[in-house]
Every structure is written in C-alpha cells, then in structure tokens.
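Removed from the display is one protein chain of the complex; every other protein chain stays in position.
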C-alpha cells in the first residue's frame, strides 16, 4: 500500500531530454515522462491501450507521444487521438495521465485523484534551486523497502558506525537527540557542541578547532527527508549562535517507492558556502554519493535478512527510533485515512 | 496450454553436429536432439530415468545416447538398453521419444501422439531449401509469450513505426489490408501501390522510382508465419503484375514456445534474386536480424507490461488486429478440440 494523494519525486528535471521518453516505475505503476514539442512535461501510464507496449519505446510527435509499435498517438491527457489505418477511436482508448509539476529542479508526480493535485502541496526544497546555493545530486536505485531509507535518514546515529570514513564521528551516536511530530511531519534535532568536526566537514570548512554541529532533520510524508546540517566554530554555532562563520548545508532526500521491495533515491546536497568552487562541488557529489552507497549496501542487507525471517515482533526498538517510529505511524495513519475516504466515497 | 498434435520447428538442421547432443526446451519439455553414428536424427526427453541428469550432457554411442553421469544408454525409441554394472533393465526404464523430421533445413518435432505424426503435415516452406533461392537465417530467444510474436507478424502495420530505420515506410500502416481465414489458416494481404520503396528494398533492388509492394502473410498453426513480400516497379507489381522486374522474398518465421513466457524464433529470409551475391546475403542476414532485435525489445516490453497489469478487458482491438485475432481464436479452438479428444478417449 502506498499513499497516493501526494507528490512523489519522479525524476530530476534534467533527466527528461527532448524527443526521449523517460520510463520509471513508481508505486508499481509504469510511467512514461516526456516533453512535448511545445515544451509541456507530461506523465502517462507507460502501456499502450492496444497491446500494452511500453510507450517509452515510442517517440514524441508534436503534443503527443506515439507508440513505437503500431503508431497510436496519445495526447497529454492520455487520450488516444490517432490510430493509424482507422478513423474510429474508441472512447475508452485512454491511458492514465498523472499530474506532473516541475519545481526545484525535480519533477513531481501525483498518483492519486488528479483533482486533488495542488502544486502548493509540493514540499519546499528551494535550496535545490536558489541563488546563493549550489546543490549537486544524483539518483540511486535501492533494493529494499522505501521505509528502510526513511528510517535511515531520521536516525543519523548511524553516521558514527556506517559512515565513519566520511561524515561519522563517535559523537553523533553519543549525543542525545529530540524527536517530535508537528502535524504530519516529524522533526529530529541533535546538537553536538564543542567537538571535533568530521573529516568531510573539516576538509570543506577548513576547521582546525572544535565546532558546534547541528542536525535538524524533518520528514514530510511520504518521501522527503530534509536535513539542515552544518557546523560552526564552537560558540558561534547552534542553537544560539548565528552560524555566520560556519558551513551550512541542506541534505535533501527524496524517496520514491518503485515496488514493495525497491525504491528510487533522489538526493541533493545543497550548500551556501564556496559555491563557486567547482572542485568542492565535484568532491561533494562524489563523497556524498559514496556515503550513500554505504547506506545502500546496509539497507539491501536488511531487506535480504527481513525476507528470510518470518518471526513477528522479534526486533526491538531503540530510543533513537523515536523519529522513525513516529514517521511510520503517521504514514500508516495517512494511508488508512486515504483508504477510508475511498471506501466512504464508494458507498 | 500448447497445441501438441502438430509439428514445431525444433532447430535448424545445421544445429545438430556429430557427437554433440543439442538441448532445447519446447513447450516446457526438455528435449535432447542428436545424430546417431549411422546418421539417424533422434529427439528424446532430456532427462535420464535414473536420477534426471540431462542426457544432453552425455555422448553418442553408436545408435544410442549414453548418459554422462552413470552411463545408462538409450536407443532411438527412448528405451534404456544398457545399465552399467547390472544385467536387468526395468521395462519402465524409458524416456519419451519424439517423432522428428528433417525437412527444409529445419528439424520438426511432434510432441503429441506419435501415431498421428504425419510428415506430410509439415508446412511447405520449400523456399528455404530450393534451387534458385538463397535463404540466410538465424535463431532468436524471446522473453515473451509466443502469441505476441504471431500477433506481430500477422500485422505488419508495425513496420512503419518499429522498423522505420530498415524496412518501414509510412505507407504500410496507411494502406488497408485484408484478413481472412481459410480453414485453420489465416491470410492477411496488403497491396501498396505506386509508392517509394523502403530503404532495405531500395538498396537490394536498386529502385529509383516508385514501386508496387505486396505483403501476403499466411499463418499456419501453431507457429509458422510465411510472408510473401516484395516490390516491383510500379505497374509491374501486384496484384496483376508479373513481378518479373521486381524483387521477391519469403520471410519464413517459425515460432516455437519454450515456456509460458518465452519462445524460440527461427527465421529465414529467402530470396530469388541476386542469389549468388554473397555480400547481399550477408547484408540481409545482418539487416533482418537487426530488425528482429527491434521486435524482440518491443515484445519483451509488452510481456513485462502485461505481467504488471491485472486488469481484464482493458486493452482495445484495432482493425489491423483482424488477422492476429482470427489466429488466436483458431489456436484456442484447436487446443480445445485436442483436449476434448483426449478427454473423450479417456472415457
């Protein structure tokens, strides 16, 4: 079960090239995304109504996409508007069309009721597309349930253990955090005061003395985990400092289910310092990407170990799970509410 | 369910080398094909009656095949005739033997009742083995239901879209065709008069002016689609022309199920012009092979899109589906009749 009346990150805006349909499965639905000749971005079911050929193997023709098999053309609403060799087009010759928005350099797709697709509900991740910020990022395919990645990001105590070579220090796990829900969001805050900076931050910020470090994580359902992360020389950092001598970043993590066992991970790492330093940008793209490969290996190991285990209630929860568990409960409630609304509408 | 009392193309005759058993799964049955020392071609169940080892890992011994594991020998009727280390051979030590015929440079196998295996029922594809014709061809493994390939070949309107780089022109899909059943066969005819020749034909035939072009497709159950295809200078081509200044070919397509989701595609492209031009032969082998890889990609995409879709009656049929749908109905009826005959024989 997936939340459907919500925006999922479908792709980077840059992923969609002219005349090149882009295929991605989202919540078990095959989707083709393309740009029409006039530049409109469109998301349709990636399955021709004739013989189920993937439309993504077809081509753009004006404001339509043409199936590469027998030439059926679909307009931006998913309606079939041309069938070669015949005049009649059955009324039911339609594929699903999904509301799609291009915002913050990402494409956002709405799988649920199109009438509810309000673009103002797209979460604010303007750091990915704002002057004064530069934000390298990439996409990873993860062989595991998407909730495992939300768990991962809402509990950064794993930095100490999983990422000790890059961004971890022992202080992360040792420092208490505070997890709280605000409406449907979950916020986890951790202040690490007067400690050595982790290797990647040291290199990026040139710190030689101890720093104050902060991690303010916010999950917005279903799949955004936004992390306000940075450090500043001790005394100028969080909570009361002005951060002005520090380095600051937004780790933007967009998690989009593919199937019950796989998901897409679109991430960017936005910063507001040394933004014209291309080498630093490339370093961060590479270093963060390598860090996330460590998460990928661990998460895929968890998935495999879960699939070979049929014991209920065997695992234990920790204090650090407070954030992840609040998020799980909220998402479960939201999906339940959505199903309930569908059921009562059907009565 | 597969039609069983019929001939399937099992392999090219050339696939069977001396002393080298050949393994292929046909309609979910593992089959080993081999040539005995005296030259007899034999098809047996590829599974030793002892511990189910593949006989295809064994070797030819005289008029028998010897299991490569413990040396059981089977004669051409599938009877075990030697068990090393013991004199007694149980009467039931037998594997299935399949009637096999070597005709038109292909091997044809009969999976059903051997008493009904009449070689005169092997479809006439003499172009693959006749003086005056040369016919390069190959075998492809396809990850999709075999009916998808029959659909493909009985409706060549896809040439316009899927094969525009090789044999397609817009005229194919635009030109009406006529589909008719004759007994258990289905024939689809399309005349394309006074049009530009498609690229591959241009190169092969050296046409500079418009041509008349024909596609006369005939499906013979279960798995032959024979296409009489060619073009001739406008006015000398079909239907009333004598074709004498044209180029003419038979695209012979043999479709053999492997499993419910895979099949073997044995094809040849026979022509009666420039038959001593080896470069042209090699060009056609390559070009037709590349064309069929386009079909393979599309068909495998269809298969994947069908497996992730549980909606019944969602797809629509087109006018161009008339041929494929007649073939589907005939095949369904034939399989039903065969099951009915088995059931009444059992009463």
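By written order: A and B. Residues from 1 in each chain.
Following the convention adopted for this analysis, a contact is a pair of C-beta atoms (placed from the backbone, for glycine too) under 8 Å apart; a residue touches a chain by one contact, two chains touch by 3 or more.
Values in this document were obtained by computation on a predicted structure and should not be read as measured data.
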Given A:87, A:244 or A:308, the one touching the chain that is not displayed: A:308
Residue of A:151, A:212, A:258 or A:338 in touch with the missing chain, whole complex considered: A:151
Residues from chain B at the interface with the omitted partner, ascending: 25, 28, 30, 46-47, 49-54, 57-58, 66-71, 83-86, 90, 92-93
For chain A, the residues touching the chain missing from this view: 148, 151, 155, 157-158, 160-162, 173-176, 297-298, 301-302, 304-306, 308-309, 314-321
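In this text, only the chains that are shown with their structure count from here on.
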Chain A and chain B: spacing of chain centres that average the CA atoms, whole Å: 47
